[in-house]
Every structure is written in C-alpha cells, then in structure tokens.
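In this view, the complex is presented without one of its protein chains, the others remaining in place.
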Amino acid sequence: MVRDVSFGQYFPGKSPIHRLDPRAKILMFIAYIVIIFCTFNFVSLGITAAFTVLFLVCSQISFKFYLKSLKLIILIVVFTSVLNLFYGSGDPLWQWGIFKITQDGINRAIFVTVRIVCLILASSCLTFTTSPTELTDAIERLMKPLRVIRVPVHEIAMMMSLALRFVPTLLEETDKIMQAQKARGADMESGGFVKRVRALIPILIPLFVSAFRRAYDVATAMECRCYRGGAGRTRMKQIHLSARDFVAFAILAAVIGGVIVCNILLTASI
Amino acid sequence: MSCVLELKNIGFTYGRGTPFEKRAVDGVNLTINKGELVGVIGHTGSGKSTLMQMLNGLLRPTDGQVLLDGKDIWEQPKKIRSVRFKVGMVFQYPEYQLFEETVYKDIAFGAQNRGMVRGELDEAVRKAAEFTGLSPDLLQKSPFDLSGGEKRRAAIAGVIAMDPEVLVLDEPTAGLDPMGREVLLSQIVRYHKERKNTVLLVSHSMEDIARVADRVMVMNKSRLVMLDETRKVFSHAAELEKMGLKIPQITKIIQELRGRGFELPESVLTVDEAFAALLPLLKKEGKIW
Partner (left out) sequence: MSFISIEDVYFSYGAEEDGQTAKNAVDGVTLQIEEGEFVAVIGHNGCGKSTLAKHLNAMLLPDSGKITVDGDDTADDAKTFEIREKVGLVLQNPDNQLVASIVEEDVAFGPENLGVEPAEIRRRVDEALRAVDMYEYREHAPYKLSGGQKQRVAIAGILAIQPRCIVLDEPTAMLDPVGREEVISTLQRLNREKKITVVLITHFMDEAVLADRVVVMDGGKILTQGTPQEVFSQVELLKRHRLDVPQSAELAYKLRGCGIGFERIPLTQGDCVTMLEEAMR
C-alpha cells in the first residue's frame, strides 16, 4: 500500500538533470518557488510552466510517475481551485443563488491550479533525480557557513539522511503491526473519536519500541563502520559546479527576467 | 472427518489495475479438516503468507470464497472481525506486537476483544501462558523485560488465549536457538493434541514439518501444488527440489540408499524411523549382534 507512493522517491539515471550539482538544484528550486508565486499574468505563468515542462522532459523520467505524484494532492488542487472560482470579485459571468462565477474567479482558479501543479512537479523532479544522500550532502554544504554560529550542520544532515533511509522501513513496520493487532481483534474502524485514538495505542507503542531498538542497532552498526562524526570524513560522490549547472542557471535567470519584465510591462490578471 | 476450512478457487491480486499488479495467489482449492496439523511450505514469495492472511479475513480474496464451518466469511463484511477470533493468526516475529504494561494484560488483549470477561478471561490467559511454557511469575512483569524467547511465547499466548478453532503460525521458531525451537515446537504439538484444534504451521524447516505435520501443503509460484500426507509429500524429493525446497537430510539419505538398491521405505521422516528401518538390514549383514 504505502509502497505505491512515488512522491519523494529517487529514480537513478544519467539525465542532464540527474547530473546537475544537487546544491544548484536546491538553490534553483528555492528561486523557482519564489518566482512561481510572483507570476501575475498569463504570459509569465506560461513561461514558468514551459520551464517546468522543459525540466521534466530533460529528467528522462516517465510522465507516469509525475502523474502519480500529482494523484496525492489532486483533491487539494480541486478544492482550492473551486474555492477560488467562486470567490472572485467583479461582474458575475454566471450566477445561481449565492454562487457566482466571475472572470477574476476563473483567473484565480487557473493560477492556483497551475502554481500548485508546477510546484509538485518541480519538487518531484528534484527528489526523483537526486538521491537522498546527495540531497542531504548538498544541504550540509549549503549550510556550512552556519557552523560559525555553532549549528551542528553535519549532525543535522546525518539525521536527515537516516530519517529518509528509514521512512519506508518504518512504514512497512507500521503495516505489519497493524495487521498483527487486527489479527488479535483490535477494532480500528468503528467507535467515536476517543475510542479511535485509544485504538492507536497498540500500534504506536510497539512502533516506538521498535524504532528505539532500531536506533540502538543502527548506532552500533555505524560505530562498527568507524563512524566518528563529521571531522575527517570524505565523500565518494564529489559534487562540483560544472558548465551544465551554469547553463541551467542561465535558463532560470532568463525565466526570472522574463517574469519580471512581463510583470512590469503587462497588466496583472489577478 | 469434518472439515473446518474450505477454500474455493481462491485468488488474490495486489494492486489490481495499477502498473504494479501482481497475482500472489491463484486458483487455490483445498479443505482443512478439524483437528489436523497441516504444515505449509514454499519459498519466499510463493504466496503462502498471502494465502494465510486470507484465512482470517485480513485480506479479502479478489476471487473465490473462504468457508469457515461451511459459511462464507465475507458474507457480512462488517462482521469480519469475529472471524479473526475463530482463526487465530500468529505472524512472523510476533514479539513486535507486545504493547501492554504487563504480560498478563497483553495476553488478555485479544481475548478481551473477543468479549471474554473475569473468570473466563483469567482462565484463558493462564491456560494460554501454561501452553506456551511461560511461568506464572512472569505474568505481572512488563513484556519488554522478558528475554527474546519469552517475548515470543507471550505473543503466541496472546493468540491462543482468544481460543481460536484454527491456529495459524507463520514461522513461529524463526530466529530462536536450537533449544528454543525444540521446546516451542513441542509446546505447539501439545497444544494441538490437548485442545484437538486445527493448526496450520508455516515453516522453512523441513525437519520440523516432517516431525509434526499430519499433512503438508506446498505452495509454488502462487499456486497450491501439493496437499497430501507428510510422508507422501516428502517422497516427491525431486519435484520439491525443483521448487527450491529441501527435504529433511534424513529423508534424503534413506532415499539415496533406496536408490542404490536397498530395501528401505520410500519416505522416512525422523532419525528414529531411519534407525528402525536400517536395523533389520544391518542385522541381516551380521553387523549387529
């Protein structure tokens, strides 16, 4: 069940996007989030959407998986866009009782939908093409300056990567525990709120116990493999900026420029 | 002999309609008789775990019917929970399910869910603990303070206390040491004999299956390929080996000797049987006085 979820998964590959420096990808992703919420007219929205599609195509990952990652949030998208549809201001194009649809509402709905979809697609593109280790490694390096103010950067990154590693394992474990308690007649489907919360106890306690036991084991295993903190550690996969990253930066810069120019020259649609 | 469980053309497909669709169990027909101990073998991924989870309604078959005492367990899907008390299921490494403050309360969990109270509950818990060889002074301890083997027993006791008609055990001895395996296995046999309940034992240890099972079912590639008396199943050594299953070493030794022309039974299950079969031959040769 839980394994079907493709959001946050990594697909190994050799595409141009895979080979971008993960630090570059993270920085670009942050810039992208800002820019997507600064699109105020259809031309700039079109530019960013086209940019998103370009990256998805370059990632050489089947669109099937991108669609699956959207499946999870489709309800939120529909809900917010419908909400926006009816909350526009201006002259109604159509009205039924208190429900009215305006041009402004339609625009808002389109913007919200496109923005959320683009955001999910872009974040999927990031996680699909970047292994968790690369991601945490990049975050560790990007946060390095924070060491000056005594932020335990290496430890944070190590914790993140261990967490990412054990998410699927713990999900599987939860599933197993649930099945075992159901087999003992645990009732999780009926009853009021209090009863349902109580029904979680037989699942949560074993889960915590096992998580602690695992944590202890993992710590032992890490020590056996000569782990002694971040000092003196090297990495197998070196990351460095290459020409490819600068091309990507240039494209993104062009998109940002385009969006700014459009916002100045054209009138806003929302 | 009356039958307690009957499977009619059971099938199960994971992730139907998705790209990950996988047929885990396909067209299984079988009947399990009241009071027999059936061994279940098959390598990992053969579909045996999926099949077991359909017996107590944890998984709903995508095709076919599961009949318990002649009634379709999915006739009233809302009442499926009652089936789980009748078909008790002990998963692999069951000790991960322990959660209560005391061993006693943990063993009582399932029985309480079934609706047992006071005297009846107390008796069920104590009997279950006794069957699994847990000493009474452990009952008031926290389950997390027990040793690995004791935890395993407490978890099994928690299912036995529900007083199921059919007990399904998935690899109950996995990870235990030789003595732990031996003791637990003999306790299961004792439970089976005294309660006269039906037991299904899933195991990778052919030696264990050979020792205790009345009949053996063999799963391979999602299908039921054999269900017969233990002796007969283990006489098909070549076929089992083709499925990646080993037969007990002792069975194999006697079969080899038989192949070399000695007058020996087709299928022995234990060292004692092999010993008894060899003695007359050795006496004839004058090796034994």
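Should a chain be cited, it is by its letter among A and B, assigned in written order, with residues numbered from 1 in that chain.
Following the convention adopted for this analysis, contacts are C-beta pairs under 8 Å (C-beta built on N, C-alpha and C of every residue); 3 or more make two chains touch, one makes a residue touch a chain.
Please read these numbers as outputs of a predicted model, since none were measured by experiment.
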item: Among A:Ser15, A:Thr133 or A:Asn263, the residue in touch with the chain that has been omitted; value: A:Thr133
item: Option touching the unshown chain, where B:Cys3, B:Leu67, B:Ile80 or B:Ala174 are the choices; value: B:Ala174
item: Residue touching the undisplayed chain, where the options are A:Tyr10, A:Phe42, A:Phe65 or A:Phe86; value: A:Tyr10
item: For chain B, residues in touch with the removed chain; value: 43-44, 147-149, 174-180, 182, 204, 207, 244, 246, 248-250, 252-253, 256-257, 260, 262, 271, 274-275, 278-279, 281-282, 285, 287-289
item: Where the missing chain touches chain A, by residue; value: 10, 12, 131-133, 161-162, 164-165, 168-169, 172, 214, 217-218, 220-228, 232-238
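Basically, only the chains that are shown with their structure count from here on.
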item: Residues of chain B that touch chain A when the two form their complex; value: 15, 18-20, 53, 56, 58, 81, 84-85, 88-91, 94, 96-99, 109-110, 113-114, 144, 158-159, 162
item: Chain A to chain B touching residues, read off their complex; value: 4, 64, 173, 176-177, 179-187, 201-202, 205-206, 209-210
